[in-house]
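The complex appears here without one of its protein chains, the remainder shown in place.
Moving on, here comes chain A:
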Amino acid sequence: AYKRFSELLPKEQRDNACSRRVPKSRILTLPELRANPFQHRICRVFSTSEEGDDSMSFEDFLDMLSVFSDSATPDIKSHYAFRIFDFDEDGTLSRKDLEKLVNCLTGQGEEVSLSNAEMEQLIQNILEESDIDKDGTINLSEFQHVVSRSPDFVRYRGLQQ
């Protein structure tokens, strides 16, 4: 992992990679993140940079790899997934978050996204299924509850080394 991290740094900074931060544009060249629709959210969630420029240090990089590895517990995965899906970072998944999420999943572009009516119907169904206290948003507990029932969740979230 250290090798992969240092490859992302420009040559002259490689000797002291432990304390360096890699800018976001370089992180996004990683093969696993390149094709991922959630790449920006992932960078933002794992980055501990105070400037808010989403750069990642080696520790952030390790964090990201460990959460996505097969040996992370479902609790951790769902916790971080919740943060990744929370686009406006208000601690709950509101309708706007869900809408952005679905658009990310179906890909950008006009011809591939769902129509407004379909989106409404879909979000309504999602909320019906997962919003237990019926407040119109999904908080962390509800999210973890729904995801713990999902057989695909644990299986699919692996980043390969």
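Things worth noting here:
One rule holds for everything that comes next: a contact is a pair of C-beta atoms (placed from the backbone, for glycine too) under 8 Å apart; a residue touches a chain by one contact, two chains touch by 3 or more; residues count from 1.
Here, contacts and distances are computed from a predicted model.
Per the UniProt record, the chain missing from the shown structure is "Transmembrane channel-like protein", taken from the list "NADH-ubiquinone oxidoreductase chain 2", "TTC8 protein", "Transmembrane channel-like protein" or "Cinnamyl alcohol dehydrogenase 9". For chain A, the residues in touch with the chain missing from this view are 31-32, 34-38, 44-46, 48, 50, 59-60, 62-63, 66, 68, 70-73, 75-76, 79-81, 83, 85-86, 89-92, 98, 101-102, 105-107, 112-114, 118, 121-122, 125-126, 129-130, 132-135, 139-141, 143-144, 146-147, 149-153, 156-160.
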